[in-house]
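What follows is a single structure, written as structure tokens, with notes after it.
Heads up, one of the protein chains got dropped from this complex, but the rest are sitting where they should.
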Amino acid sequence: MSTPVLYDNPGPRSRRRIAVASVITGIGLLAAVTLVLVQLYQRGELSEAKWGPLVNPYNPLFAAAWTGLLQALARNVYAAALAMVLSLAVGTMLALTRITSAAWYRWAVVGFIELFRGLPVVIAIFLAYRILPELGVELPRVWYLVIGLTAYNSVVIAEIVRSGVASLPRGQAEAASSIGLTRGQSLRLVQLPQAFRVMLPALISQLVVVFKDTSLGFIILFPEVLSFAGIAIQSLDNPLQLYFVIAVIFITINYLLSRLAVYVERRVSRARPTSPTPAGAAPHTEPQPLAGTSTTGG
Amino acid sequence: MQPVISFLGAVVGYFDPVIDNIGLFADAFLHTLEIVVYAAVGSLALGTVVAAFRVSPVSPLRWVGTSWVTVFRNCPLTVVLFFCAFGLPEIGINGAYFWFGVTGLVLYTSAFVSEAVRSGINSVSAGQAEAARAIGLTFRQSMGQVVFPQAFRTVVPPLGSVIIAMIKNSAIVGAFGVGNELFSVHATLVSARGLALIPVLLGVAAGYLIITLTGGALLGVLERKVAIAR
Partner (left out) sequence: MRWNPMLRVGAAVFAVGLVAAACGQQESLGGGGGQAPEYEVVQDPRFAPGTTMAELSEAGTIRIGTKFDQPLFGLRNLDGQMRGFDVEIAKIISGQLGIAPEDIEWVQSPSAQREDLIERGEVDMVVATYTINDERAQRVSFAGPYYQAGQILMVRSDNQEITGPDSLRGSGARVCTVTGSTPSENIRPFIEESQLVLFQQYSQCRDALGTDQVDVVTTDNVILLGYVANSEGQFKLVGDTFTEEPYGVGIPKGDVQFCLFINQALTEAAGTGAYQRAWEATAGTVAEETPELPELNSCR
């Protein structure tokens, strides 16, 4: 969208007005930032003692702080990867069996989906952590987090897969059945491989959600990055600073993931000039199939 | 018949920790409801403003809007809530933790609302805005009277999902000083008073399901009401 549709290309007078508004906004922003910084400075939150261990490589605590932080972060990444793979498998299975199976089974799946869509993900994680051992299933702690995240995300992914398959032109399934493929074969060999391409951006967005949610691992004592922070601030005495660094790390990684999603989106839609839209979506929604499921956060 | 009755009796007995403390559950349920109502209103309003920033002709505002969404969409809610509870007082903003919790939810959710609203704005066909301009409406008039009212209809479904996600997210605020909300009930009853965890946790889960499923149903009705053929 190079020329704005919402307003005219500004003439000289509006250009002046816009310039004035820009300057005022800019000054307002600067003032706000300055005010915050002054406050923080006065409370000693900008001191070397608080920031040094995190930003100054010569600080004696720097190495230990970052070793701990990166080790913990690696556990978030690990848990997110496991949860994503598992959610993808379970979600696809839910979606496919829902498309193909008997009515009572479809209802059971819909029930499962509605249940876990309505449940906070912390409760899903907590239930996995507390109920599975009661049932005699004892696992390394990371798996309770992964199972909780999977219960929650697989139902979202099931929806993504379902509408991905539904978005394909009918001719694909018809052609498959006309050459004698069963419904299962047609799904597996013809529809799914194409649907996955369309779904890829939505799946990457979901990965952002999963990654953010791994930070809830602290609730079940999984030693991820926020658990680390809770312990480290007792030694470093700089909660604001440490959380700031953690926020920057999460924002950077997730921002890059979203850029990747946009890039993939472009590639996919370039490859298929008539990019299909998910069933039921308005024909001109922007490249973001399933807005709402994929962008609602965790 | 006898075994059925004794089975039912056992089931009811299992949920004694919930039934005996039903008042506590009800209180916490209402409190959570209060939190999410404030947070829903706040995030819809703020998210709309941020969306307006993102399509504004004033470039610093666009920049603010984009950064806002990038920051709050990509940051875990736990971290956002942390900064509300412990960061705001450090810059001289004091208040009740209830409002800090609501603020955290509003900041985080506003990014998702803004994205939904923005894609709604983009879904209003260009001709509408052009026509509005052609009859001499200003930017604010054309946004307020032509584009937004239409955009809101397309964004009802995604906005509904955003709000329902926010309701579920609200389970985390208890960790940041917001007392007596639904998820914290388990800590009060189980850790401090030693009741069985699983029935209590199932009771808490039921509380959230009541809110989210009712919300989902209302949303369905609303969707059908505002649905327009285009």
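By written order: A and B. Residues from 1 in each chain.
One rule holds for everything that comes next: contacts are C-beta pairs under 8 Å (C-beta built on N, C-alpha and C of every residue); 3 or more make two chains touch, one makes a residue touch a chain.
Keep in mind that what you see is a predicted model, and the values were worked out from it rather than measured.
Touching the left-out chain: which of A:A124, A:V161 or A:A232?
A:A232
Which of these touches the unseen chain: A:F62, A:F196 or A:Y255?
Residue touching the chain left out of view: A:F62.
Which parts of chain B are in contact with the chain that was left out?
Per the touch rule, chain B residues meeting the hidden chain are 85-86, 89-90, 94, 97, 174-177, 179-180, 184, 187-188, 190-194, 197.
For review purposes, identify every residue of chain A that touches the missing chain, sorted by number.
Its contact residues with the unshown chain are 55, 57, 60-68, 70, 130, 133, 221, 223, 227, 230-236, 239.
As a convention for this text, only the chains that are shown with their structure count from here on.
Centroid from C-alpha atoms only, then distance chain A to chain B, rounded to Å. What do you get?
About 17 Å separates the centre of chain A from that of chain B.
Could you please specify the touching residues of chain B with respect to chain A in the complex?
Within the complex, chain B touches chain A at residues 55, 57-61, 64, 70-71, 73-79, 82-83, 86-87, 90-92, 108-109, 112, 115-116, 119, 121-123, 125-126, 129-130, 133, 139, 142-143, 147, 154, 157-162, 164-165, 168-172, 183, 186, 197-198, 201, 204-205, 208-209, 212-213, 216, 230.
Please output the residues of chain A touching chain B within their complex, sorted ascending.
Touch residues, chain A against chain B: 1, 4-8, 10, 14, 18, 21-22, 25-26, 29, 35-36, 39-40, 43, 45, 114-115, 117-123, 126-127, 130-131, 134, 208, 212-213, 215-216, 218, 226, 239-240, 243, 246-247, 250-251, 253-255, 258, 282, 284-286, 288, 291-293, 295-298.
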